[in-house]
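Below: the structure, in structure tokens.
A single protein chain has been omitted; all remaining protein chains appear in their positions.
On to chain A.
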Amino acid sequence: MAEPVLSVRNLNVRFRTGDGILHAVKGIDLDINPGETVAIVGESGSGKSQTMMAVMGLLASNGWAEGSVKYRGEELVGLSPGRLNHYRGSKLTMIFQEPMTSLDPLYRIGDQLALPLTTHGGMSKADARKRAIELLELVRIPDPARRIDSYPHEMSGGQRQRVMIAMALANNPDVLIADEPTTALDVTVQARILELLADLQKRLGMSIVFITHDLGVVRRFADRTYVMKRGEVVESGGTADIFAAPKHPYTQMLIDAEPTGRKEPVATNAPMIMDAQNISVQFTLEKSFFGKSTHVLRAVDDVSLRVRAGETVGVVGESGSGKSTLGRAILRLQPASGMVRFEDRNLMPLDRRGMQPLRRHLQLVFQDPFGSLSPRMTAGEIVTEGLLVHEPSISRKERDRRASQAFEEVQLDPAWRNRFPHEFSGGQRQRIAIARAIILHPKLVVLDEPTSALDRSVQKEIVELLRNLQKAHGLAYVFISHDLAVVRALSDEIMVMKSGKVVERGNAEEIFDRPSEEYTRDLIAAAFLTKDDRNEAAVQPLAS
């Protein structure tokens, strides 16, 4: 085997925090050979990103690295930033998770692409521009000669990620480090980006280090895999071997972490709880001088939705499809036209005050367990806030008892109810958010991507929890998600949304087994490619 391009020996990364020293990466060894794709897999907090940040010398100011990182025999740890810049940006490049924030909004795409070319490549401005257009063509941005002068906000998330890749490729790097490059993107976009990376590697022959928590991506994409847990490499080897015969229980757990099981169907005579007909939501994008709307976006366009007691309706779609807006519209949190009936009451004529007594029956759980809990309240206060509103007569002691009960119900230790949200992990926070919703014994809960921000293994637990709660309380769910695996595990019925319209709806099994629409097939293909052989999947381009 050839000499590794990048070899990491006994790398330690530590951070100085308010609680003492945090040992994030504990003496790991990695080797990256020329032209190979290596995946580093682990859940959040496993130190996979920090390892590569240390390699690139990009650790936060309170962190430091010890050990050895050699790029073609040259030691990188301990180099001054000036010397390090000789390698990073030209020989070692990196793309990040969030394409929305890693491009500077003030500069044109072309200027940002030209920067590494003029600083590292020593090109003139005109040459750099020519090369930038070539690069954009390479990452398959349509009409690159025109798009080179656009600003980042004029491009979609997928296009921005392509620009980031183009920037990383500008100086023909030896190693491209991709830190969760597709996590923030829709599944179909994700598939195309991965395909592009695989294709580029084949053409340019660089090594790719792929940091991800998504095993599906790893299986399709990587030659070798390192599995990290709490700062240590617990298993490494050829990807196929690891998937075929995982040795470490943690790897086994990661591979099995896909939510399993199907929902039992509800009785046909279950009462109708929510009946929403012809819901439309419009956003005014532009107004004329006289206040008339001249440019209107129909975020939700004539959508109907019925939910029976104990039933789960899955709403599937990519970002911008209007699925979250629909969820908020049926709860009357978003002005909409159409008709919404809850049990036997028409909700449309009710104002905010009129809705208030009904709110306890209609609950909402959000995607982001970090943003949906007020950082200045304790978990107990957050969970019992609904009781303050809907059962103002009960005493503080009783509220505390109810909080403990709700904590137990979501399998959290009630002793933690005086802690603050930032002291919990992501999955625990989502449990708190669920406890807040169910403490009022609601009849319908709208779950807006409740598992998307969580690790796979945690997702599985939350799906399990949601299923048990549904059984125990006869809850009806409207489950909004772009993650088809989770939707399949939870839903009776599925609606597929695209650009505000329902393109397909039906029984969960039917939709997955016999999708009738092209778009549904795309979604399913993109989400479940993981099951197929890696090479086959990477070569076959997706229908778009």
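Criterion: a residue touches a chain if its C-beta (ideal position, glycine included) is under 8 Å from a C-beta of that chain, and two chains touch if they have at least 3 such contacts; residues count from 1.
Quick note on the criterion: contacts and distances are computed from a predicted model.
K.L.:
One chain isn't displayed here; going by UniProt, is it "Glycine--tRNA ligase alpha subunit", "Oligopeptide transport system permease protein OppC", "non-specific serine/threonine protein kinase" or "Nitrite/sulfite reductase"?
P.N.:
Hidden chain identified via UniProt as "Oligopeptide transport system permease protein OppC".
K.L.:
Among A:A433, A:L454, A:L469 or A:A526, which one is in touch with the chain left out?
P.N.:
Answering carefully, the residue with contact to the hidden chain is A:A433.
K.L.:
Return the single residue from A:N418, A:N468 or A:S516 that touches the missing chain.
P.N.:
Candidates A:N418, A:N468 or A:S516; residue touching the omitted chain: A:N418.
K.L.:
Residues on chain A that touch the omitted chain in the whole complex?
P.N.:
Contacting residues on chain A, toward the hidden partner: 14, 17-23, 45, 61, 230-231, 331, 333, 355-360, 362-364, 366-368, 371-379, 382, 385-386, 388-390, 413-420, 422-425, 428, 433, 436, 440.
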